[in-house]
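In this view, the complex is presented without one of its protein chains, the others remaining in place.
Letters A, B, C, D and E mark the chains in the order given here, with residues in each chain numbered from 1 onward.
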Amino acid sequence: MKYAEMTAVELKNLSREETLIVLPIAAVEQHGPHMPTGTDEIICTAVAEKVEECLQEKLVLLPTLWLGASQHHLRWGATLTSRVENYETLLCEICESLLNDGFRRVMILNGHGGNIAPMQISLRRLQVDFPNCQLLAASYWSIAEAEIASVMDGDCKTVGHACEAETSLIMHLRPELVRTTKIDNFDDYASDLVDGVYICRDMFQRTSAGATGRPDLASAEKGAKMFSLIVKRVSAVIRKLSGEPLSNYP
Amino acid sequence: MKYAEMTAVELKNLSREETLIVLPIAAVEQHGPHMPTGTDEIICTAVAEKVEECLQEKLVLLPTLWLGASQHHLRWGATLTSRVENYETLLCEICESLLNDGFRRVMILNGHGGNIAPMQISLRRLQVDFPNCQLLAASYWSIAEAEIASVMDGDCKTVGHACEAETSLIMHLRPELVRTTKIDNFDDYASDLVDGVYICRDMFQRTSAGATGRPDLASAEKGAKMFSLIVKRVSAVIRKLSGEPLSNYP
Amino acid sequence: MKYAEMTAVELKNLSREETLIVLPIAAVEQHGPHMPTGTDEIICTAVAEKVEECLQEKLVLLPTLWLGASQHHLRWGATLTSRVENYETLLCEICESLLNDGFRRVMILNGHGGNIAPMQISLRRLQVDFPNCQLLAASYWSIAEAEIASVMDGDCKTVGHACEAETSLIMHLRPELVRTTKIDNFDDYASDLVDGVYICRDMFQRTSAGATGRPDLASAEKGAKMFSLIVKRVSAVIRKLSGEPLSNYP
Amino acid sequence: MKYAEMTAVELKNLSREETLIVLPIAAVEQHGPHMPTGTDEIICTAVAEKVEECLQEKLVLLPTLWLGASQHHLRWGATLTSRVENYETLLCEICESLLNDGFRRVMILNGHGGNIAPMQISLRRLQVDFPNCQLLAASYWSIAEAEIASVMDGDCKTVGHACEAETSLIMHLRPELVRTTKIDNFDDYASDLVDGVYICRDMFQRTSAGATGRPDLASAEKGAKMFSLIVKRVSAVIRKLSGEPLSNYP
Amino acid sequence: MKYAEMTAVELKNLSREETLIVLPIAAVEQHGPHMPTGTDEIICTAVAEKVEECLQEKLVLLPTLWLGASQHHLRWGATLTSRVENYETLLCEICESLLNDGFRRVMILNGHGGNIAPMQISLRRLQVDFPNCQLLAASYWSIAEAEIASVMDGDCKTVGHACEAETSLIMHLRPELVRTTKIDNFDDYASDLVDGVYICRDMFQRTSAGATGRPDLASAEKGAKMFSLIVKRVSAVIRKLSGEPLSNYP
Partner (left out) sequence: MKYAEMTAVELKNLSREETLIVLPIAAVEQHGPHMPTGTDEIICTAVAEKVEECLQEKLVLLPTLWLGASQHHLRWGATLTSRVENYETLLCEICESLLNDGFRRVMILNGHGGNIAPMQISLRRLQVDFPNCQLLAASYWSIAEAEIASVMDGDCKTVGHACEAETSLIMHLRPELVRTTKIDNFDDYASDLVDGVYICRDMFQRTSAGATGRPDLASAEKGAKMFSLIVKRVSAVIRKLSGEPLSNYP
């Protein structure tokens, strides 16, 4: 079920205890020389919509919040962002609209690395006022970590930025948007975690061209396989979580 | 051109003086018994995308911010919203991302009545820091007021809420989303402007069912005609404004 | 009745259901070469006090908040202002003082164009917490639009800035404060609404001297007539609104 | 000189180095059973205007900000207030308007006890950005402490709330606003400073009727004498401070 | 009793009516050429811990919040600070943690002059929500004013900054931290209160070396005597206040 396609009456009739509302969040930001700025939004929406198809009776999908917390991309240009503290507030307010309407299960489904900390903090801020609700947040890649890794050929087995995984996924979902002649090996990026220490650097410092990993190893076939595995895994996990009794969360 | 489909390099190559960036904003909120909560988002996006087709060389379209300032609908349920003061900040931040990236012409194209005051205030907040930029905001109906009126049959000739105009437009754009059996005459709504005085009431007070006007007079044909007139007029006005020399705005 | 002249006991004894409290708001800002910076405050206070005389039993008048949302005048100098978002908060807090004290009817009576959007937003912010109260806002010119137009000779029939109307009113109310030798025809100002589009420009961009319209057509006689018509009309509208049963606003 | 009576051009022509701008601040709040809620505003404005008469060539007087930080009176009703943290911001913004316009000397002249801490904090917040400006704040009673004490007959020699001093001053300035039959001995109030410890209690806890001290000892003659002494002393101190070279404040 | 050394169960078992929780606050900021930046923190903690020893059964001591409101020292460098408005919020939040946990008596014990106004404002902000609690704040020198004066030899008998009193106290408490060769007569400082007027200047303007008074008159003996007197007096005052019935503060 899609929230934006339903009437107020239809939404009112949904069970507040059983319905899980999913808010996809992403980003529109520079994605290196070969990928569109909407990469995260395209992938996250595609995953979310496919998952919604699989779980219709359990899940109500909101439209994707394309804006992300992307200040660390600003120096590359071509990036839309909210200040990270205001992004937290924004997520809180969307979720509060639902929680004040009585819904007891809300999940943020994320497609942009920069959103992870703020989305978790948003839920912490909400939890103080809504202690009896199921408040969930995940990036699609944290749920489908093993599945994604199983398809990757490069050394890095996780989703980076305009990398092997994202490039493959866009090649599958919107092939016309990949500038294939600009693809390169961007494996020279600096991690933000060294010896257990978080080194706060923006993407201008961490990458030579605004991208990471091995998009040169990407393919539409790989993207198709990965997409299918992600959807299957995310659907399974959400089905399980949304079936857990709320009484587990007193 | 669509911002989210372009790469950072392509966006960087655009003229900062000549390019107009358009941010469509809407709402996802209750729309009476017969209309989907995404009504404003659907209409505003459709108008914006059609205008973008007409003005390709001049305009870069952002994805639609579906979230609106909709607190006045909350008591009807089925409404997602930001606090109005935070909504102003949100609009400022998206525009600042563009203005700090050097773009000199930004326009907010609105599809939700509750956004009018906050979007204007957002531009006022931005104007202090970006006095030399062209900062524009309009609802599609304020640009195409005469054209819309020319198609309406009910007494009310302007766009209300889930009214003759909106219902016709959705009948044209997404007919499967209109619950035609729930359509009624909702002409019993209270205005928020009486004798020149703004009476601040929410939609729970102003309407009997969350809708206004005469959706019973709506038709897909009317919607098609209206849509075509709106797109034509909005395109013409934007073409004219984006062609005006920036030196007109010292 | 004037709030500031009453004791706490007397205020406590007023009916919370029937009493309308009026908060006049204005601005102290540059008003072109010929008018005092206090123009809006002088006019708004004079109107409010005269209206209070007419409606004594119904109305409690607060002192005028002379500060306005005037950032768009700052580049002309001689302007006191609050940031527009803080101005909203300021209005909310004054009204909250009254609403938390039990009063059910509050009206903001405005004398400065820049306050219109923030005062409306203030009421929207308040309405969420005080849904059962009568929350009103108007500029004196929006109530007495026809009356004002009937007295104007210039092409522009509405109240602008240091224009025919304001200059006439100050010539009537405080003639010694008008620098008549500096009066000119300022009809070369740019509107902020073109083809239905709000063009956000400050007064430094919109005017050549910080003033608009035809103050050269102003006269004390015109001011006297206009003032009398405004007071009569505003009094009549307030009398009507304050007499409406609160049950009309559930 | 009165700011609100001057034109922008006249204000522009003032010396930024030599002119001292004075902002009177007060409160509109309950003042016990016998005094009008506007007491502080009336006294502070009267002092400020008389001082302005004495120091015309040196001083530009703003209109009085009647709103104060008065949350500690709320439980008595009949009180208008801003939250204390927002009141600080409000004072900052008014002063910033002046300091950004180039004025180098600003003084807040206060007539309400609850404003003392926030006005000092406002100046501290401003001082970070305007280190080379003369930023002054005083309550009229802190300048004229000895003069006021010399006229008082009760044990308490300082200005309290609706006390001997304030009642005398209003008897002198606006005798018709004092409800003489309600005057009593209110000397049973609790101090907020005991043994060097600040005990934070509101006026509902500190007084039996919202007033302090010995208004039963008040008289118009005493008020006249006190007023004259206050004006003389405040004028002398301001003349001295405004004459000090700015270079003393590097 | 020390809060940080107790378990949750032990804290839960304390009487909410009788227990006084004390929060020491200080600063880490430049202290002239001869004193460590931690001066205020060292003194305030020493006083607080000694007082806690004397009043064990009555008092629960929090660890010292070493951060202060020290923006007025920033231009000297070597200063850690919060913006003054955020410092107020910080104090509110710590106290709210206690008040929401049911404790009815809270005291801020201060060791830094710049904290006085913000700590008082914090309590005013809290008092609105916790009107039935005992909310206290004091600097150790305001409680022990006479005792401190009795030991001082310089003209200034109060605690300044890196002055005779503070230097003596650190000579007593942490002698190895005083750079005795850098000690000088710093009696050339400018007061921030002149003729009853608060002159807002930072320490860069008010002092020639970031210190005030007569540290050249300091001695460890003087410090020992002063410390003992302070502890005795503060203990006595707190004992008295914490013994007062809460019903005194309705």
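Keep this in mind: a residue touches a chain if its C-beta (ideal position, glycine included) is under 8 Å from a C-beta of that chain, and two chains touch if they have at least 3 such contacts.
Keep in mind that this is a model prediction, so the values were computed, not measured.
When the whole complex is taken into account, which chains on show are touched by the absent chain?
The omitted chain makes contact with A, E across the full complex.
With the missing chain put back, one of E:T19, E:T81 or E:S235 would touch it. Which one?
Of all options in E:T19, E:T81 or E:S235, contact with the hidden chain holds for E:T81.
Where the complex has a chain not shown, which of E:E41, E:E147, E:E166 or E:D192 is the residue touching it?
For the chain that is not drawn, the touching residue is E:E41.
In the complete complex, which positions of chain E touch the hidden chain?
2-9, 11-12, 28, 30-38, 41-42, 62-63, 65-67, 74, 76-83, 86, 89-90, 93-94, 97-98, 100-102, 177, 179, 182, 210
For review purposes, identify every residue of chain A that touches the missing chain, sorted by number.
71-72, 74-75, 83-85, 88-89, 107, 117-121, 123-128, 131, 134-139, 142-145, 194-202, 204-205, 237, 240-241, 249-250
What we mean here is this: only the chains that are shown with their structure count from here on.
Note down the smallest number of touching-chain steps it takes to go from chain A to chain D.
Step count on the best path from chain A to chain D: 3.
Any idea how many Å lie between the Cα centroids of chain B and chain D?
Each chain's C-alpha centroid was found; their separation is 48 Å.
Measuring from the mean C-alpha position of chain B to the mean C-alpha position of chain E, what distance in angstrom results?
It comes to 56 Å between the two C-alpha centres.
Residues touching two or more other chains, restricted to chain A: which are they?
Residues: none.
Any two chains that touch count here, so list every such pair.
The complete list of chain pairs in contact reads A-B, B-C, C-D, D-E.
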